[in-house]
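Of the protein chains in this complex, one is absent; all others appear in place.
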Amino acid sequence: MIIGISVVIVLLLLASGMEIGIAMGLAGILLLLFHVNIPISVISHEVLNAVDSYTLLAIPFFILAGNLMMEGRLADRLMDFFGSFMRFIRGGLGVGAMLASVFFAAISGSSVASAAALSKTITESLQKENYAKNFTAGIVAVGGTLGLMIPPSLTFILIGTMIGIPVRDLFVAGITPGILEGLLLIFMTYFISRKYKYGYKRKVKMREVSSSFGKSSAAILLPIIILGGIYLGIFTPTEVSVVAAIYALFVCVFIYKSIKLVKLPKIIKDTIYSTSMIYLVLIGGTLLSFILTRLGVANTILSFIQGMDLPVWGFLLLINVVLLALGMFLDGISLIVILAPLLFPVASGMGINPIHFAVIMVANIEIATITPPVGLNLYVVSGVSKLKVSDVVKGVIPFYFVRLAGLLLITFIPTLSLWLL
Amino acid sequence: ACGENETTSNSSGNDNGGDDSGETFEMILSSEVPESHFKSKLMKEFAEKIEKRTDGGIKTEFFPAGQLYSDIDALQSIGTGAVHSVWPVSVQLESFNSAYGLTSLPFGLTDENMLDPEYRSNLMNILTPLVEPNGMEVAGLLRTTDALFISQNEEMKSLEDLKGMKIRMTGGKWLLEMAKQIDASAIGLPASEMSTALSQGTIDAVYSSPSGWDTILGTSVPYGYYVPGLNILTYSIVLDKEWMASLPQDYQEEIYKLIDELSANQWQESIDTDKALMEKLEEDGATIHTEAKDNIEILKEEMQPVYDAFESEFPDIYSQFQELNK
């Protein structure tokens, strides 16, 4: 009964166009008002609780690092570097763009930041050659999603914070699946470029390669600092986020001189805006899930799913279908915030490794960000490229197939996620 | 086995069901450790038994594994009506009253004393007034462990050997004071990071329990140094004071009685578990140096500055504690 009511309330509020965080929070409050024994003070207590976390601190600083790299146009340099040698095969520049996406994913924490940073440079360079506009937009939109799987990743930080899994372990688990997804995308890019004869072939000029490598080396060093720092345990993920931001600031201001120091307050301001957005969703979601737990809904769902007596593979398949369906309408942060507290206990109860489960969730969220009608990456790319959202979707369609294939591999081969741990 | 599912479906909560005694009282219990942890098991046992003993007059809901609150969050919510009982590590109560650090003074609590019911109840009489202004009441202490130092690379044979080491410790002012006397630097790290931090040399040692050693670290971390009684860590059984006062007299008594029963056995069990685990660890190849009895008297004297610091801050409390320990 409560489950039914809460689902209806949440959906109505979300659909009303209310800010998502407020909608979830209000749903929680409405449910709370039904229950006389829960004091009103829990609302604000949970609001503070939602954001009172050391791990969560990594989110603003990774966003800051991403904003600095975007402002400092580090993506241009990466694209130049990959472009300098990739044309040795036909369609190579498209593949180079995908490679740049993989690389950028290793320095940026969010899919939207990745897509936004890469959008202009990839679109400009690919359209100088005869790549179709839709396809170009598709590459950017899909490539950006890798930012969520390849560490650092805001989604992993969020899951780690909410569920209490070490973020370092989640980051390490994301490396192989991220690279696998990247390879699948590269393969698809190559296949399509060949089929439609996009781009051209050109001999590699070593001087061009080495000069563009020199120009981009400070940017290329960044993922090494981030991944190395985390993997070797020199820094905690939270510390890495700050180190990455300060390094990016240093590179852009003093080495590339692409950012003037006076612009820093404006960049921090934008970071505060984006973080506010995430915090508000997190606050609303925490409030809702607290009330659902308190009313015993979480336990009811748990025993319902356990009562279905599904085999593990059946459960995982069901989770994928549910996440894909919800992912059409919800953004990744809301998906995590609402579902993670409900699903993780079920998954662990079934003996699924929570780290593997987190990777499955992120793989679904990556797809959600490029699935209409609500897919943030589609909107970002449409905004920058001036294409209609529906045209961006056309460009993305061929990639859905490899994304689904990747999702299945990640879901049913836990080793992919766990072997590096 | 008494109908947990009924509790969840009957959510409007304020109708009194079919009970003949009239009013029912809701009791929310929260624990941050998993359901399988002994503390959560005890809490669950408490919740089930108190329902039975009050014929359903107290209706409990227990949320383990941090589902509802972390322990510190639950403590901060005591008195709002959102939660009525939480059993946190005692150190956390220091953030309400630093004098509560009495429980973590070096060689402060001893197994011998704590096995004596009269001593325990007198101790509660010192502790409860400390947190009463915070709307809390301490109904008992559970034994967490008698902590020991565990290191990956350093074989430790005396407190001297700990000099200059970076040691992961649970916080608390008086534990930090103790670290200062040893000349070690105390590092605050979440338990989940302990293992990685040790193996990567971020820290040199951890101050933890045999069970933490066995389950989280394993014998690939081979060295232990154990000073019996240096710091017997505890969980405090905290109740919402105002809520307790609102209960009928006989319910209150049932609660105290049940807590006494549960904690009496627990202290001895914990001593035995610690001992068995240390033997097991040694069998598995760990090297544990246990400080000799004669040296312990000397070490107690070395810790005098900690007692002095506590005494100068809380003279009354300290003398009460001294009196009790005589």
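Just so it is clear, A and B label the chains in written order, and each chain counts residues from 1 on its own.
Keep in mind that, in the parts below, contacts are C-beta pairs under 8 Å (C-beta built on N, C-alpha and C of every residue); 3 or more make two chains touch, one makes a residue touch a chain.
The rule is short, and it goes like this: contacts and distances are computed from a predicted model.
Peer 1: Report the protein name recorded by UniProt for the chain absent from the figure; options are "1,2-phenylacetyl-CoA epoxidase subunit B", "Nucleotidyltransferase", "TRAP transporter small permease subunit" or "Xanthine dehydrogenase family protein subunit M".
Peer 2: The chain we cannot see is, by its UniProt record, "TRAP transporter small permease subunit".
Peer 1: Touch as defined at the start, partner being the missing chain; which of A:A132, A:L183, A:I234 or A:L404 qualifies?
Peer 2: Considering all chains, including the one not shown, the answer is A:I234.
Peer 1: Check the options A:G4, A:P265, A:G307 or A:G351 and report the residue that touches the missing chain.
Peer 2: Among A:G4, A:P265, A:G307 or A:G351, only A:P265 touches the chain that is not shown.
Peer 1: If the hidden chain were put back, which of A:F213, A:Y231 or A:F329 would touch it?
Peer 2: Checking the options A:F213, A:Y231 or A:F329, the one contacting the hidden chain is A:F329.
Peer 1: Tell me which of A:I2, A:L31, A:L57 or A:V142 is the one touching the absent chain.
Peer 2: Going through A:I2, A:L31, A:L57 or A:V142 one by one, A:L57 is the residue touching the chain not shown.
Peer 1: Considering the whole complex, not just the chains shown, which residues of chain B touch the missing one?
Peer 2: Residues touching the hidden chain, for chain B, are 72, 76, 78-80, 92, 95-98, 133-135, 166, 171, 173, 176, 185-188, 202.
Peer 1: Provide the residue numbers of chain A that touch the chain removed from this figure.
Peer 2: Touching the missing chain: residues 14-23, 25-26, 29, 39-45, 47-48, 51-54, 57, 60-61, 64, 112-113, 116, 234-236, 238-239, 242-243, 245-246, 265, 268-269, 271-277, 279-281, 329, 331, 334, 373-374, 376, 380, 383.
Rule of thumb we're sticking to: only the chains that are shown with their structure count from here on.
Peer 1: Please give the residue numbers of chain A that touch chain B in the complex, ascending.
Peer 2: Result: residues 1-2, 34-39, 41-42, 45, 49, 54, 164-166, 168, 232-234, 236, 290, 293-300, 303, 345 of chain A touch chain B.
Peer 1: Touching residues of chain B toward chain A in the complex: what are they?
Peer 2: Against chain A, the touching part of chain B is residues 4-5, 7-9, 11-14, 26, 61, 63, 65-68, 73, 76-77, 80-82, 190, 192-193, 196-197, 199-200, 202.
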